[in-house]
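Mind looking over this structure? Questions follow.
Removed: one protein chain of the complex. Kept in place: all other protein chains.
Chain lettering (A, B and C) follows the sequence in which the chains are written, and residue indices restart at 1 in each chain.
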Amino acid sequence: MSDLATPLNGRRAVGYVTVSEDAPRGMISLRGDLSDGGIAEAVRAVTGANLPEPLGLTAGEAGQVAWMSPDELLLFVAPNQTTDALTGLRSRLEGVHHLALDVTDMRAAFRLEGRGVREVLAKVTPVDMQTLAPDTVRRTRLAQVAGAVWLSDEETAHVVCFSSVGTYVFDVLATSAAPGGEVGVF
Amino acid sequence: MAHRLATGGRRIDRSRRLGFSFDGQSLEGVQGDTLASALMANGQVLMGRSFKYHRPRGPVTAGHEEPNALVGLGQGGRFEPNARATTTPLHEGLRAQSQNRWPSLKFDVGAVNAKLSRFLPAGFYYKTFLWPASFWHKVYEPIIRQSAGLGRPPEGSDADRYEHFYHHNDVTIVGGGVAGLARALSEAQDGKRVLLIDQDDRWGGRALTDGMRDGATIDGQSAETWVADAVARLETMENVTLRLNLQGTGVYDHGWMTAYERISDHRPGTEGPRHRLWKIRTGHIVTATGAIERPLAFAGNDLPGVMLASAMRDFLDDFGVAVGSKVVVVTNNDDAYRTALALHEAGVTVRAVVDARTSVTGALPGQVRDAGIEIVTGSGVKATGDQVVRSVELCAIGGDGTSKGRISCDAVAMSGGWSPVPHLWSHCGGKLLWDDARAFFYPDANRPPLGADGGAMVSAEGAAAGDLTLSALTQGPEEAPMRPVWIMPEKAGPELRTKMFLDYQNDVKVSDIQLAAREGFISVEHAKRYTTLGMATDQGKLSNINGLAVLADARGEPIPTVGTTTFRPPFTPISMGSIAGEARGEIFQPLRRTPIHAWHEENGADFEPVGQWRRPYCYLRPGEDRHSAVKREVLNVRSNVGLLDASTLGKIVVKGPDAGKFLDLVYTNMMSTLKVGRCRYGLMCSENGFLIDDGVVARLSEDSYLCHTTTGGADRIHAHLEEFLQTEWWDLQVYTANVTEQWAQIAVVGPNARKVLEKLGGMDLSKDALPFMAWAEGALAGIPARVFRISFSGELSYEVAVPANQGRALWDKLLEAGAEFDIQPYGTEGLHVLRAEKGFIMIGDESDGTVIPQDLGLNWAISKKKDDFIGKRGQERSHMTDPDRWRLVGLETLDGSVLPDGAYVVDEGENANGQRNMQGRVTSTYYSPTLDRGIAMALVRRGPERMGEVLEIPGTDGRSYKARICDPVFYDKEGVRQDV
Amino acid sequence: MTRYSAFAIAKQAMRHHMGWDRAWASPSPKSHYDVVIVGAGGHGLATAYWLGRKHGITNVAVIEKGWLGGGNTGRNTTIIRSNYLQDPSAALYEKSRSLFETMSQDLNYNVMFSPRGVLMLAQTEHEKRGYLRTAHANMLQGVETRWIGPQEVKRICPIMNIDGPRYPVLGGLWQERAGTARHDAVAWGYARACSDMGMDIIEQCEVTGVTRDGDKVTGLSTTRGEIGCGKLGIVVAGHSGRLAEMAGFRLPVESVPLQALVSEPIKPCMDIVVMANTVHGYMSQSDKGEMVIGGGTDSFNGYHQRGSFHHIEETVRALVETFPMISRLKMLRHWGGIVDMTGDRSPILSKTPVGNCFINCGWGTGGFKATPGSGWAFAELMAKGHSPLTAEFGMERFREGRFIDESVAAGVAH
C-alpha cells in the first residue's frame, strides 16, 4: 500500500549493531496544556496510554505516547489508524486550545539492535547513553541534526529524525556501527 | 654506539621480529619497540634535522614530549608528517622517512644555516630583507619558507576513517601512574563513576622503571605488584572504566574534556577507525600526568646521543637498548644516578657522573660510588661531536667554561630536575606556584580552574601536583636537594651561550632569549613570540622552564614574576581527521532530500546546493547545456505545462484563538481578515525593518493558518515565530508547528496545468470552484491533497501538497497524465527566470538583509491600519524614510543584451574617498526566453520616479551597458494568464 | 635608534649581538599628555604613529594593560584584503592594504607583508552572485579584484578539492594583492617607531577609570596612577564596552570569543589565502609552515579567551572537506581572542557623546587588515575632528538605521 511507504524503503545495515529503518508507524503531534485533564483523557481514549511524565514514554493497547516538551506529545499509532486517531483527538478536544497534526510523513525512524546500541548512539549524541533508562525519550542532537532516541530494552534502541535527513542519519549510524569501531566501555 | 643489549627490555618480545624501513633502508626491530628504540637498536641515533639551522638531531626523550625525532610515516593516503618516533609503535612493514633535510639526512644542504647561525639570531628577519620592497614576497620569503617547515605535506585524500565518542562520568583521571591508580581506587570506592585513562599502552607510569630500580615500595609492595594489584581491583569494579592508549588532550569549561585514542596507527589498513576523539563530560578532572625531566643548557646539548637521563634508562629498561656504550651522566639532582646505576648494571660503561652540586651525599650517589663510577662534583660540561656526541669537556659549574679535562663518550645522559606536567590543569585557568628549592611550577590547589557551579573543576595528583616521589604512598631512598642550574657553566660567555639549546626543535638558544631581553622583549609572551621558544610541536614541554629561567635572570627578577606562557590544548598534536570525526564524504554534512530527490537524480538533474538541500537547477537532456535546458524549461511552462518540486518550501501551521492577532504582528500585512479557503501573499520583516521572508498564507480554518516560507526560511522563520510567542507575547494562545517535511509539494504550472490535474481526477479545479488565490482539500488520483491556486510564474498554476511519502507517486502520475501535453519538470533557474519576467521579487536577490519592503514597491503589502508589527518601528527611522533610497525598477538594455550579474549603476563623479559614485545596482538579471532579450531588476536611487531614464552600467568585462528604467513587470502586465 | 639592515646584523654578529638597543622604551607615565591612546594593539599603536608622522602630535602615550600586541593583534589569522562590498569599507580597507605595501620600509621593520593573494571561494550560486556583485563594486571603488573560474582556482591552489562532492567550487573572487603579514611584527614595528618619535608606550598599566570635567574627558585613572590628557582615544577591541562605561556612554557592541588554530609546520604547500564561507573556514600557510586556520565565534557573550570546541570542530570539518590533505596533519594549538561585534558587524570610528573622547572599536573578526588604515584615519579624526575615511563609521548610524552591512553579498569578515 502506498501510504505505508517510508522515506528509506526499509534500508538496513549490519555492523556490530544492526541499523534498520523501523516498521511504519502513524505519528501525531499534539500540542496543548498537558495539565488540562482533557488532553490526558483524549490521549488515553485514542492510545490507551497514560500521559507520560516529562521525558517519558508510555504505552497502551492502541499506541504509545512520548513526551516531547511541556506542551507537546508525540503519539505513535498503527499506520492505518492515524486518521481515526486524529479525528478522535480533535473531536474530544473540541473547544480546548490545542494543535493536533499528522506528522507521520515528516519523520524517519530507525531501530538499532545488538549489544552495542548504547555505544553506537554515544558516538553521535551528547546524551549520557550509559545511564539512559529504557523508555526515557531524549530529544537531542544526532551528529549534525536534531532527533530523538530511546531504548526499549538493553539491546534495542529507537531513533527518530526528520525524513529529509533520514538518509544522513542512517548513514551516520551505519558508519558508527561498522565493524572495527567497537569501543567496549559500556 | 647505540645498540640492543643481549638481555632486558620490559616492553619487548624478542621472539617476534618486525621488518621496517628508514629512509629506504631495511631494518629489523622487535614487537614492543617504538620506532625510536628500534632505530637505536640498529645504531641509528641521528633521526632528524632541526627547524632553523638544520642541525643533526637524535631523540632526547622517550615519550610524548619529544622535540627532535620526528619522521614521516607511511605512504600515499596513509602518510603522516611529523610523527614522533618515540611514541610510534613499531609494526611490520612500517616505513619512515627523515624530514627537513636535502638531499639526505646525513648530508643536508640546509645545514649551511648552522654555519651562518651567527648571522641568524632570534628575529633576524625583522631587521633585514627590507629592500627592495618587492623582494620580500618574490625572493626572500620563498627561500625562507622552503627552508622552514618540517615534514612533507600529505597529498590527496586520507585513506582512514575517524570517529567521536561521548563519555559521561563523575571523575575523569588522566594518567595511570601510581598516583592516578591510587586516586581511581579511592574515588571508585566512594561509588563514583570513574574513567581512568593513560596515553601509554601499560599502566603504572614511571614507577615501573624508577620504582623497581632502587627497591622502593608502595604500601609495602614492589611497584610492579602494587600496580598489577591496583589494576586488577579496578577492573572488577562496575563503576570504573579503564582505557589505555587514550590521551587527555584538552580541558574545557564546564567539565568538558577531549581525549585522543590512537586505534590503528600500529596496524594500518585494518578495519575500524584510525583515531577516536573522546568528548568527555565529567564532574571532576584529576590530572595525574606525572612529571617531565628537564634538559640542561650546556654547549652542544643538542648533539645526537645527548639525552634525558630518564629517557636513557627507559630505553634500557623498556627496550633493552643502550644509547651508547660509553656514557657520561650530567646532573644537578639524585634521580639521574638511577640512570648511571641502570647503565652500569646493564654492562654499559659509565665514564663519569658530572654533578653540578659541590657536595653529593645521598643514597643513590652512594650506590654509584660503590659501583666504582667516578663522580665529578661542582662541575658542568660542554659537549662536542658532529653527527653524534664524541666527548664532553668538564668545567667548573660556577666558572666561564674553561676546560678542566675531556672525557670521550658516545652518549650523554642529562638531568636538570623534574617539572610537573601542568598542561591540563592550566587549560582552563588553573594557576601555578613556583617551588624555589625544587625549581618547578606546580598547581596551586587554592586556585584551581572553576566549574559551572563555581567549585574546583580540576585537581592534581602525584608528581603532577608537585609530589615527585609520591611521598605519602611510596617508601624509597632519601634524595638530597637538587641545585637549580639554568646555564652550564653559570658564567659562560657568548660563544658558549650560542651553543646552548633551549628549544631543540626551533633552535632557540640561551643567547636568543638574552638577546630578546636586551631588545625589550621582556614579557614572557614577547620573548616567546620573538624567539619562537615553546612554539614547536612539543609546545615547550622541555624548553619552557629553562627559557623562563634564562629570561628571569636577564631581567634580574625571580622566575615566578616572569610567569609562564599560556598553556593551550591539545596536550600533544592531534590529527585534524579525528577532529572532523565521521563527517567526511557522504556524511560530511546532512544532505536534505525531498521525497522526489531520487527521481531528479535519475533524470538528469543538475543540482545546486540550497542550504543543505540540493535542488535541481535544471534538467539536462543529452546534448544540452544549462542555458539551453533553462530556455526549454521556461518556454515549455509558458506554452505547455511544467512541473516543479517545491517540497522544500517551508510550511508552518499556526493555530489558536489568537492566531490571527499573532500573524498580524509578524507579517507586515493584515492576515486576520483573510477568509477561510483563501490565500494571501505576505511579507515578514526583522525588528530592524528589513525584509526577511515572504510567502503565501492560507487560512485553513477559523483558528488556523498555513504559512509558506522560502526554502531557506522554514527553520529560521519557525524559530522566529516561536521566539516571539515564547519570549515576548506569551499571553497569546497560539501553537505553531513546522510541517515542512510532512508534505511533498508540486507546482503544476502552465496553460495546460488544469487539464493535467483534471486527468488525475478527484477534485473540481475549475476557475469557479477554485479561483486564483484560493485553496481546497480533497484527493487527486486517490492521494489526499491540498491544492493551492497560487502562482510565481504568472501562469495558470496549482501547487499540490500531498503527504510526503506519496509525493513520488503523485509526481509519477503527473508525468504520466501530462505526457500528452509535453509536461516537463523545471528547476530553480527556470523558476527564477519565470518570476523575474513577472517582476516578482526573490528573497536573497532583491532583498539582501538591508532592503525594506518599501524599497521594493511592496507598500501594498504593508498594512497602514495596524498599530504594530515586527519591523514597523524600524522602518520609521530617518535612513529608512530617506527619499533618496534605492528603489526597485525594471531595466531593459538598449541593445537587448543581458546585464552582468551584480553590476552597479554609476553616477557622475567621485566621492570624498575617490570612489566612483554609484546610484543603484542590478539585483536580478536574466536572458528571458519568453521575450528573447535581457531583462533585469535593479534598485536605483529614486528609481520609480525616473521611468525612461537611461543609465550606465559598467561590467567587469570591460563593456559599459546602457539600460532604460522601466516597469519591473516584463510579461503579461495585466496578469490575465494566471487568472484563467 | 639603530637602523635595521643586513649590514647592521653583520656588524652586530661580530659582537655577539650585544649592541642592539631596546625596540621600544619602557617609561613611567608622565602626569599629562596631549593625547592618550588606551590599548596598545595594532590599531592603538598605528593611531599614535600617524598622529606623530602626519599631524605632528608626539606628546602621546599609549597605555596597555598587558603586553603590547597581546590582544587580538597577537592572536589573529593575519588575513589582509580589501575586497569589501560597501563603499566606506572598501575605502578604508584599501587604504589600509596599500599602507601595508610600504609598511616595512616606513617602519624600518620587516612586517613580512606577503601579497600572496586572497581567494574567496564560491560554492553556491548565491555566493557566486554575491562575489560577482563585489567584483563590480570593487572595480568602481578602485580595488583590484576579479572573478576566476574553478580551473584557475585549482591552478593557484592545487591542494584544494574543487569537485566537491557536496559543494563543488564554482570559482572565486581573487584579490591578487591581498595577503598576510606577521601580526606581532606589526605591533612591534609601530611600537618601535612611536617610541622613536618620543612617545611613551606604557605596558602593564590598566585603565580603571576615566576622569571628566563636565562632559569633557580630562584624564584617566590607571593601575600606575592618574594620567591627564587633552584628548582620549579608546582602542581596546573586546574591552570597548568596559572603557565606554568608564567614560560614561554606551556602545552597541558585544564581546565574544573567536577562535583560531594552527597545525604542525610542514613544507610549503599553499601559496595563497583561501576563505571558504559556505562551509565556514579559512586557511593559509605561515612562513614557518603551520597551516593557520580561523574558526567561528561563540554565540554568547564571553571574556574568556578560549571559546567552545565545537566551533573548532566545525571549521576543521569544513577544511578537511575542502583540503582533504589536512586530514593527516595534526592540530598543534588552538586559542581564542575577544572580539567586539557591532550591530552591523562594521567598525565604529567615531566621536562620542563625551567631549575630547574618541572611540575606535567594533572590528570584530576582521580588523587586523585594517590596522594601518584605521590608525591613519582615526589619527586624522582625532587631530582634525573629521576624516573622510571615518565619516560613515560614526556611532549614530544605528539610531538612523544606516548600516554598513558587509555580510549581504556573501559570507563572513576576516
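Heads up, the rule we're going with is that contacts are C-beta pairs under 8 Å (C-beta built on N, C-alpha and C of every residue); 3 or more make two chains touch, one makes a residue touch a chain.
Operating definition for what follows: contacts and distances are computed from a predicted model.
Comparing "SUF system NifU family Fe-S cluster assembly protein", "Sarcosine oxidase subunit delta", "ABC transporter permease" or "Acyl-CoA dehydrogenase FadE" against the UniProt entry of the hidden chain yields the protein name "Sarcosine oxidase subunit delta".
Touch, as defined at the top, links the missing chain to these shown chains in the whole complex: A, B, C.
One of B:Asp868, B:Glu908 or B:Glu974 touches the chain omitted from the figure, and that residue is B:Asp868.
Within the set A:Thr18, A:Thr140 or A:Thr156, the residue that contacts the chain not displayed is A:Thr140.
From the options B:Phe51, B:Tyr252, B:Trp775 or B:Trp811, the residue with contact to the unseen chain in the full assembly is B:Tyr252.
The chain not shown here is touched by just one of A:Gly38, A:Gly60, A:Pro79 or A:Pro126, and that residue is A:Pro126. Contact between chain A and the unshown chain involves residues 54-55, 68-70, 72, 126, 138-141, 146.
The missing chain lies against chain B, touching residues 252-256, 281, 450-454, 687-688, 719, 722-723, 726-728, 730, 867-868, 872-874, 876-877.
Residues 239, 241-242, 245, 250-255, 298-304, 308-310, 342-343, 398-399 are the ones on chain C that touch the missing chain.
Keep in mind that, in the parts below, only the chains that are shown with their structure count from here on.
With each centre defined as the average position of its C-alpha atoms, the distance from chain A to chain C rounds to 49 Å. Spacing of chain B relative to chain C, judged by their CA centroids, is 22 angstrom.
Residues of chain B found to touch two or more other chains are 279, 583, 586, 589, 591.
Residue numbers of chain A whose C-beta contacts span two or more other chains: none are found. Those residues of chain C lying in contact with chain B across their complex are 4-6, 8-10, 13, 16-18, 20-26, 66-67, 69-70, 74, 87-88, 90-91, 101-102, 104-105, 108-116, 123-126, 128-137, 139-142, 146-147, 159, 161, 165-167, 179, 182, 184-185, 188-189, 203, 263-269, 278-279, 285, 287-289, 304, 306, 308-309, 312-313, 316-317, 319-321, 324-335, 388-389, 391, 397, 399-403, 405, 407-409.
Chain contact summary for the complex, chain B toward chain C: residues 51, 78-82, 118-119, 121, 124-131, 133, 136-137, 141-142, 144-146, 148-158, 250, 252-253, 256, 258, 279, 428-429, 494-495, 498, 511, 515, 518-521, 523, 525-526, 529-530, 532, 537, 539, 566, 568-570, 573-577, 579-581, 583-586, 588-589, 591, 608-610, 617, 688-689, 844-845, 848-850, 874, 877-880, 900-904, 906, 911-916, 918, 921, 954-956.
Contact residues on chain A toward chain B in their complex (touch as defined above): 2-3, 5-7, 29, 31-32, 71, 97-99, 101-107, 119, 122-131, 143-145, 162-169, 171-172, 175-176, 178-183, 185.
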